[in-house]
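The chains shown are only part of the set, and none of them has been moved.
As written, the chain order gives the labels A, B and C, with residue 1 at the start of each chain.
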């Protein structure tokens, strides 16, 4: 069984409660399937936890720079919308994190690169002082991308000194570095998300990379096999081993009712049938808030879909390409996923059903 | 144990998951405690279900008119904001409901009062044709309040003919009338909510009624007794007897962890301590979206609280009055309730905990 | 020669400067031709200036009430848009004017009707203290229309006492009363303008009155005779006799170049040819700001024009009527008048040309 995609499957259930609208449905965000960033980490040699942490740290630091490589300095300065951030900002903010939370406190004699960077590249950490307004991040032409690269080099050198230091073997430093790695990985996802939103607005529709999407589906919805789950009392949430974010715990028991989950993702082909059924013009398919959103935003298809010469294309990190029918549908909002499931005579899985099913893979 | 208020209690729990933000938290609405509309229904004589239904129907029809009595025709035409509706609109819309869904189909020979009223007073029923934009309801000076009263009288007379008719004893008609009664009761709540929002904008701060709020609290938070609930697998949702809305079912089992619930509501006195602690200026007390909301809306206190000569007052249906310290706090948003609970070292109950606790009362 | 309409004529000129865009063009207002309010004043008997002033005063006070007569109290409370005011507000504000500027200072022993009315019905007179926000005038359901009528009666009675008083024969009081009359006449125009804007938003499209528009045109544009004006140095501005507003003076000389002015107004028929030429879709016909406005506002015809069953209708104070082809076109903005003139191979007259031509009538 393959569930390596983030798009909604669909499920059938007996007797359980209808799904609630999740709070983030109201943020109207449409989600991204990231290209698989293969070989994110080099092979980790040896068994020493500190060495492994150190290697993962510098691998993640290097990956951010690699992700920015296809971009010009100009590409890195602009944000496509208030909710997106410039690449340069991601590169600087993840670096500022180490300076503010790790190096200042744990590397003796550390001098900050520049006090003014704190104002520029702090984000949601209000407790850490004032910050540049989010919607104006794309106006920051100074500091330059080159200065930000120097900032990264300066901080990376300090991190090397720290990791070579005996004190870095303390649990406190290790926990902060682990958090820094995970924080930077989040921003790597956002970086690609935000590049796509920026490139989709360029009249020339440039490609960020040349890396084909993979198809996953092998059968249409009529014949899709479903996997049955028995239900019962199951534990969900982080189990205490390894890193987790604070909203992933505490682990606790939930009652899950018997349900079935499709064996494969919903594909563009499946979703096209939904579009062609006239769903985007039919209020009865949608939740009330969903229908309001569809009309207010003028949605007629998933995010980044465009009509080109009568056929559907999708702007991707590989540029503007014809829809690949057997690829998982992506850039659909919660409301669209919910409406599609209803159209298909199914419903979306709950968070707990999904976590339970994923845990068994 | 008394839990007859809609304000948040607070609870303590062991080991269970933190609350999720409910979707409606993002709508930023602040909720109202309605004055108890005493004697909503006259005594129902006899045991015949049809007679009881009929009596409840005409009682609810009469109550709407009674609620509008303290208002001038001018008061009834205006809406205070896009999300509120004019009283006249509530009166007409609940009437239109019977015409559109009951009388047309089930009273032989029924002539609609006016075809054009459908456009004016249809609301969310998109399937029923076009409708007047919600935000422009307050511009409808025609039809007049007097015409709307005639409309009500015309439809009530038809409903009397219907209820006297043998066909009205069918389950189908009874179900529709039951829905109409509940629909009108919802709008009675909204009518009062919307009158308050309108009167709060009048420079003269008029009183809608003279009916004192009742205090409920008897002890400060330090000494509030808590009731312990054992947890276990419990059923929630409508149990199939009597009327329910479609989002109240199906009934299903949920796993509830042991928790404790305060014996009384949070009072204005409790909440004042929260305000005076500086909570409205401290980002750390709030959920991130809550803090954004507090700043964007400039919140410094619950809805309808105003400073008058250095002391807190609250605009109520009884006019602008000094805060009654022992009354339950009201007009707080989800974000404020959540922040208050955190301030008190507690958390809000989940929907299921609340339903379970309420069921035992 | 007839120039009793406010719609643009068109003119041809030799050698003079092109028109400048007037500042009010950017306010995007569309203007109204008022129905002739015939017999605005009763016959003024006698030659005593004080008696004539007094008669004009009470005639103008009576006219405002007469203009409100076709309206229900509900009609009088609402404003159709931020820039419009409710009828009730016009009635109260013109009354407040006499209280604030005439009676308080000049009628010994005068008691104001209510101190709180000052806050409600003051408008642009910031020097007179705080005022209710303009965009919220339509939310003022209290004071009621009936209270406003009592307010008018109270103030009118005081004005009668004042005018009977010897002191009212002073030049100071006479000047203030003259200003009050003119002020109220302005609001009478606005009252009708604002009623039209409100009734045009009612789904039922009610008629305020039954009074036919008069046609004025007798010939199409090809054969319209033009009147020639010689030009020269002419005086413009108020000449010092009788009342004037402060922006109507001082009188001064201007140089006017020879020009020609059409003998009749532009008609709906003329303007329809402009519409049917595709002008509303052609950027080249418009000033740059005009074209921006046309697109932003989605203009396709003059204000209050609507398509009904394939033909043009216009919402008027007489209700929704088919376009009368030979009536002067009205509710056109400056940008539309300018574009029409260009379309006709002409230009608009300057303010000074118009004043000069009007003076000779």
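Assume a contact is a pair of C-beta atoms (placed from the backbone, for glycine too) under 8 Å apart; a residue touches a chain by one contact, two chains touch by 3 or more.
Keep in mind it's a predicted model, so treat the numbers as computed, not measured.
Here 3 copies of the chain are placed, and the complete complex recorded in this file has 4 of them.
Rule of thumb we're sticking to: only the chains that are shown with their structure count from here on.
Under the stated contact rule, the graph of chain-to-chain touches is a line, running from one end chain to the other without closing.
Of all residue numbers used at the contact between chain B and chain C, over half are used by both chains, marking a mostly same-residue interface. Separating the CA-averaged centres of chain A and chain C is a span of 59 Å. Here the CA centre of chain A is 38 Å from the CA centre of chain B. Chain B and chain C have CA centres that are 46 Å apart. With touch defined as above, chain C holds no residue shared between interfaces to two or more other chains. Put simply, chain A touches chain B in their complex at residues 15-18, 20-23, 25-27, 124, 126-127, 233, 236-237, 247, 250, 252-255, 257, 283-284, 288, 291.
The touching residues of chain C, when paired with chain B in their complex, are 72-78, 80, 116, 119-120, 132, 136, 138-145, 198, 201-204, 206.
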